[in-house]
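Left out: one protein chain. Kept in place: all the others.
Presenting chain A:
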């Protein structure tokens, strides 16, 4: 059975917000994927813009290496404003 490639679907719920992943669907090509995405994921005006991306074209980080992959950020607490000791009575800081 030919059901086409897998596409991931992203919807911008309204102006001012980013596109958010909502799910996936199968389609023979990107144009059909976009039309199917409209019918499947925006039947109640859930979006003002839709992206479809062939699932094969996505490169993702692997859960197996998530510790080492995200680790470099863990010990740099000085990147957060709460790290700093400042007098309490200074305004706008």
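Here is the rule we go by: a contact is a pair of C-beta atoms (placed from the backbone, for glycine too) under 8 Å apart; a residue touches a chain by one contact, two chains touch by 3 or more; residues count from 1.
Keep this in mind: contacts and distances are computed from a predicted model.
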Omitted chain (choose from "1,2-phenylacetyl-CoA epoxidase subunit A", "Protocatechuate 4,5-dioxygenase subunit alpha", "NtaA/DmoA family FMN-dependent monooxygenase" or "Putative ABC transport system ATP-binding protein") - UniProt protein name: "1,2-phenylacetyl-CoA epoxidase subunit A"
Touching the absent chain when the full complex is considered, from A:18, A:45 or A:62: A:62
Residues of chain A (touch criterion as defined above) contacting the omitted chain: 1-4, 6, 22-29, 32, 39-40, 43-44, 60, 62-64, 66-67
